Structure formats: structure tokens, C-alpha cells
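There's a structure below that I have some questions on.
As you look at this complex, bear in mind that one protein chain is not there, while each of the others sits in place.
Order of writing sets the labels: A and B. Residues in every chain begin at 1.
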Amino acid sequence: MKLKAITTTPPINVKRLGIATALASAALGLPVCAMAQDASVIRIGVVTPLSGTYAGIGQQVKWGLDLAAAQLNASGGILGRKLELIYEDEEANPAVAVQKAEKLFQVSKVDFLTGTVNSGSTLAVGQVAERNARLIATTVSFADSITGDKCSPNVFRVNARAGMQSAALADWMASTRPNANVFYLGPDYEMGRSTVAAFKSAAEGKGAKTAGEVFAPLDNKDYSPFFGQIRAARPTVIYTSVAGNDTVRLFNQMSEFGVSNNIQIVGASGTVTSQNLPAIGKAANGFVTGVGYSPLLDSPENKKFIADFQAAAKTQPDLYGADSYGVLFFYKAAVEKAKSTDTDKVREAMRGLQWATPQGMKTMRAGDHQAMQEMYAVKVNNTQFEIVGKVAAANAIGPDTCTKF
Amino acid sequence: MHEVTSRSLGHPARALHWLAGLFFGLALVFAIVAWTVGDVFFFRLGTEALIFAGLALSVDLLLGRTGLLPLGQALFFGMGAYVSALVLKNWSSSFWIAIAVALVFSAITGLIGGLIAIRSKGVYFALISFGLAQVVSKIIFNTRELGASDGMIGVPVAQIAPGLESGQPAGFFLVVLSILFILYAGLAYLMETPFGRQLGAVRTNEQRLSFLGVDPWRTKLAAFVGAACIAGVSGALYPMLRGFVSPELMFFQVSGNAVINVIVGGTGTLIGPLYGSALLTVLRSVVGSYTAHHQIVIGILFILVVIVLPRGLIGLAAPALQERLGRREGAVRTPILHADHPQ
Partner (left out) sequence: MDWIQFVLAPQIVNGLAIGVAVVLMALGLTIIFGLLDVINMAHGEFYAIGAYVAVALLGAGLTFWWALALTPLLMALIGYVTERSLIQRVFHSKDRHTLTLLLTFGIGIVLEDILKLVFGANPLRVEAPISGATEMLGLFFPNYRLFVMGLGALIIIAVWVLVFRTSLGAMVRAAAFDRQMTASLGVPVNRVYAATFAFGVALAGVSGVLLAPIYSVFPTMGRDFVLIAFSVVIIGGMGSIKGAVIAGLLLTQIQSISSLFISPVWGDPLLFGIMVLVLMWRPQGLFGRLGHA
């Protein structure tokens, strides 16, 4: 034990003060930097999941955006100004997405923002956009509510929404398997249930019958407890809205148990994607879903797009990459029409806008900010998404349920 | 040797008060600087850090002062947030009503949760706390009326006083800072009262406490309810800041982060968790901008602290500071005693 006699006044804890000052200056240095930015550049903020379960989707989003930005910059940019993309990781968590979005709007002073993947993040970031008088567009989120009852004047959607996907699938099913007996299996949460409900009403509207319905917990490991029920119902079609890892397990286990023999499996667009297809393997063959894009689309624009994408990213694009590629052209068309990046002018220009994408021409419906496009039914065959059906844009889009503007 | 929760009866109170003053002082300096440059983002980020610091404070009340490790404290935080959002959206945009309702709700749910969890100690308590959070967050995740997995947007700003509402970055920052100060000061004072000593006694040796005629069960329950209220009130502030709530606020990630903030900051010091939250919020934001694998960095930092520095940053700084400040409380050196080891 040591005795220390203090005879002088206690010294200020210099080290602590130093650390505090350093932290404070670091925290404050950033806005000072931001103010000294190049005003002739158009900055696009991208809040997308770069880590976590959705990192695969975020990666496709990034590839699509990077390719589009590179091409646009090579041909002179927008209104003569170059594009700059600024990325932030939202970790598929709306709380983080909101924080990062605000950082991009306030500190990086972006003119436009995109990249959110899950609908919770899109909705929350849309609010931030309203507060900051900026526009955002989503290229992935397919929840109907985003351009439906929770629509916002500052939120646009360039990808297909769930209702459109269901319409394409229901149409295909009615023409290939009229009066099918459908068993529904979905993950027990809001999105899973509403996707099943949406397809069910579309299908029943075209004459399909319901053989049964069961909801498994999200992240369920083992679906074998449900197979007895499925067998007993003797369906001709099974519709599922599981996604990601759940799909891998469901499909592999169905194949293990022979449940899927002689039954047509259909599902939501997020059920089988390029992120989980390699893990599902052969068990995915024959699966049909409704989507807004397939790499097998036979058009010169798409072929060129795929070649460019392959060269830059060393892999094929999927619908997330394609839609993310298209969004910058959407923005370009709007800004050129408005002759400005001012939010209100661009919003006005975006309404009713038509622009070219790898999937053909899309039209942005003014009433709810939902893009209209031709929809496809695709079938998985040896890791390829073959096109087996088409529905015209006007038939797929569904009614405008947005009442906020 | 390594103690996380043992604290002698003569802990360096003076140093802790000094460090607390420093914390709030620095926060005020930050506020002045940010206000002069007209900043919005850093104010809101700072407010968010303070809100999560409140959650960390509630964890420290249980972990550092009562000896119970809660792995599901985000439950009360998230519920407070949802209650506040519902009140603001559907009933009244008054800040005070939202906070009051959240407080009452937290007390009631804290009581229920406490009755379930308090009988257990150690890892059992931790797992029950974890499990409760999992179950309730799953229920909310599935409840359409609460926005289900998308959460609820469109929460209006809260009116605090004429001319002061939660949408104002600087104003709300100061309001949250004041609330945090009241919570901290209240807890610090409470620790000096007989109740506070009872908590300390529960942590060091529960059995002996009952021989003294004090019911440890009631003490622990009171601490649990108190912690639930602190977490709930902190949570209630979140939708006022961000205008939305989502089930992710109740997920294990939030509970886990709170525990990390407390351990790194300094368990049992009450001010340590505040420092820890502030530091780690900044760190997560900065590291997250450079790499998607920020969890590795935070995880390694956490492991290092647990092994090398289990008393946390403030736990290390405070005794050293106490000596430098000159006057000592009671004993010549501040020994870290095991109350039940022979000395």
C-alpha cells in the first residue's frame, strides 16, 4: 500500500482532456469538410445493406448502380454534371438506415437517394427524405404499402411491386393449370402472410381452389412437421412466400421427402433469387414465379446490359442489379426533363415519365409513384430463369390505392 | 484480481462525480459548437447516442449494482418506444403525456417481467431476460396493428413546451441530455441511500442480507422495475427523434450492444455506461463507414476489455483520478474488497 502526499493542486487530467478534444474535433470536423464539396457534381446517396443477411442483394444493387454511373459519366453525365455515388451500410435495420440517410442528406448533401432493400427501411428513409425535402427511389422493396396506403410524395418505386408479381404468376397458373388446387405455405409474419393473401385472391379470382394453408415461423429450420398436412390436402400446386435461407431448407427438405413430386411449386419473387439459388440446386427446378426481369429476356438492350454487367462485376445480373441499373437512367431522364435537380421540379418531371431500361420501356404512374412495366412468369431450369409467360403493364399494375397526393 | 461487479464500500465517489460533470460538460460544449455551425445530423446522432446511453444506464443498474446480467433489456426499451409512438400518433402529441404513459407501462411490464425473472440468478436470469425479449419481439413482429415487421412510420413530433418540440435538433438534444442527467443523478443519489446499499449487499452476498432482516427478493424486484422504467423512458424518446419505430428496437442486437457499452464503459460506475455508449456509437458509425465487418472490430474490442480491463474504462480511470484529486474517502487507498473473502 502506498501513501501519496498531495501538496500541490491536482493536475488536470491532460490525457482525458486530450482524448475528449480529439473525439469532439473528429465529430465536428466532418461537417466542415462537407461544406467544401464540389458543387458541379451530382451526388447520389446509396443506403443499402452491405453486411448482414441481405448483403447479397446489396451487392447486386451496388454493381447495378456502379455500372450505370460509370456509363452515364462516360457519356457526359447528367446536364453536363458528373455523378458521384456515396454508399452507406444500413445493415437491413431501419434504425441504422435512417441514421445513415440523414448523414447522407445533411453531411454529404446528396441530391437523391436510393438503395434501401427491406420495406421497413424504405418507409422510414422515405420519412427522412420528406424532412429533408429530397426524393428517394427504391429498386428492391416490393411491399405494396410503399406505393399504396403508406405512399409518400417523396418516394418512388422503379421495381415491380408484390401485386404485379402476383398478377403475372396468377395469369400463368390460370392458363397452364386451370382450376388448380393450391396449398399455401408461408412464413408467419406480416410480409409472408400478406404475400400469400395477395396471391390467393388473384388466383381465386381466376378459378383456383384452396387446398389448405399453413404458416411456419420465420427462420424455421425444419419443415417436415408440415409435410403430413400437405400430403393429406393433395394439392396440384404449392405456393410459398418463404425467402432466403428458409427457401433453401424448404425446397431441399421437400425434395428429400418427395413432397414436391408431381406438384407444381410456385412462389413469391423473393423466394428463389440469385442469392440462394446455388444452395437450392436441383430442388429449384420447375419453380415458377412472377418477376419484372430475367437475364434471359431477349432484347438487344438486355443483351448489351448483361455483357457490360458481366464485364464489370464478373457475374450475371439479377433483378435487383437490373432495377438498380435502371434507376439512374430514370433519374437522368427526370432531371433532363426538369432541367434542374431541384426536388419539386424533378418530382413533377418524374410523374408520368417514361424511360428505357433493360426490360424495355417503363412508365412511372403519377398517382402513386409506382413504375409500370411488362411482367413475366419465369421458370427456374438449371439455374436459369426461363420466361414462360408475359402480362402487359396495364394489366399487371393493379389499382392506384395511394390517397396522400 | 479481475472483478467486474465487486465494488468496495468506499468506491471513488468523488472521481465519479468529477467524471460525470466532465461528461455533461463536454456534451454542452458539443451542443454549443454544433449549434453555431447550424448542424442537424450530429445533433440527432448525439441525441440517439444519449437515448441508447439511457438504456445502458438501465443495464448497469441491474448488472453493475444488483449483480444481474440482463440480455433482453431492449424489451423494455422497445416497448417504451412503441407505447410512445402509439400515444403520439393516436392520442396526443404532448411530450409529457407520452413519457408518462411509457413510464407507467414500463413499471407494470417491469413488475410482470420481474416476477417471472427475479427468482433466478446468474445465467438463468440472463437467459430468461433473453427469452422474454425474443418472445415479445416476435409477437410484435407479427402484429399487424403495430405495423408488423415494417414498424410504424408517421409519428408526429412531440410538443414539449411552447416553441420547443422534438423536431428541433438542438432543443431536443438538450431536453434528452437533461433527462439523462436527471436519471443519472437520481440513480447516483439512490446508491448512497440505504436502498442503494441493499443493492450492493444483494450483489455481494444475497444470503447474508436476509439474515439482516431485509428481503433480497423485494430489493431485486424494485431494481428490476426501476431498470425497466429507465429503459422504457429512454425508448419513449426514440420515436420523438426519428419519427418511427420498428421491431428491430427490441432485437437481441440492441440488448447486446447495451451490455457491450456498459462493460466497455465501466460496470457499476453508472457514468461509465454513458461514456461507453457515446464512444461506441461514434466508433460503430465511423468503423461502419469503412468496412461492412465492423462487428469484428467491436467484438475484439469487447473481448479485450473483458479479459484485460474488466472494470471498463471508467472503472480504470476513476480510482486513478481519485488519487490525483487528493482527498480520499476513509481508507488510505481505495481497496477493491471481496466482502466475503477473509481479509
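Methods note: a residue touches a chain if its C-beta (ideal position, glycine included) is under 8 Å from a C-beta of that chain, and two chains touch if they have at least 3 such contacts.
Bear in mind that the values here come from a model prediction, so they are computed numbers and not experimental data.
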Margin query: So one chain is hidden, and I want to know which residue out of A:Gln71, A:Asn220 or A:Gln316 touches that hidden chain in the complete assembly.
Written below: A:Asn220
Check: Which residue from B:Gln134, B:Gln168 or B:Ser289 sits in contact with the chain not drawn here?
Finding: B:Gln134
Checklist line | Per the touch definition above, residue among B:Ala15, B:Ala34, B:Leu50 or B:Leu69 touching the missing chain | finding: B:Leu69
Item checked: Interface with the undisplayed chain - residues on chain A -> 51-56, 188, 214-217, 219-222, 224-229, 231-232, 244-245, 248-249, 252-253, 256-258, 275-276, 278-281
Note to self: Using the document's contact rule, name the residues of chain B that touch the chain not shown here.
What the structure shows: 1-6, 63, 69, 116, 119-120, 122-124, 126-128, 130-132, 134-135, 138, 142, 256, 259-260, 263, 293, 295-296, 298-300, 302-303, 306-307, 310, 338
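Here is the rule we go by: only the chains that are shown with their structure count from here on.
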Next item on the list: State, to the nearest whole Å, the distance from the C-alpha centre of chain A to the C-alpha centre of chain B.
Entry: 35
Margin query: Per the contact definition, I'd like the list of chain B residues that touch chain A in the complex.
Written below: 22, 26, 29-30, 33-34, 37, 39-42, 44-45, 48, 141-142, 144, 148-151, 153-154, 167, 242-244, 246, 248-249, 253, 279, 282, 285-286, 288-289, 292-295, 317, 321, 323-326, 332-333
Next item on the list: Within their complex, state which residues of chain A touch chain B.
Entry: 1-4, 6, 10-11, 13, 16, 20, 23-24, 26-28, 30-32, 50-51, 55, 88-89, 91, 93-95, 98-99, 102-103, 105-107, 119-120, 123-124, 126-127, 131, 143, 145, 150, 188-191, 218
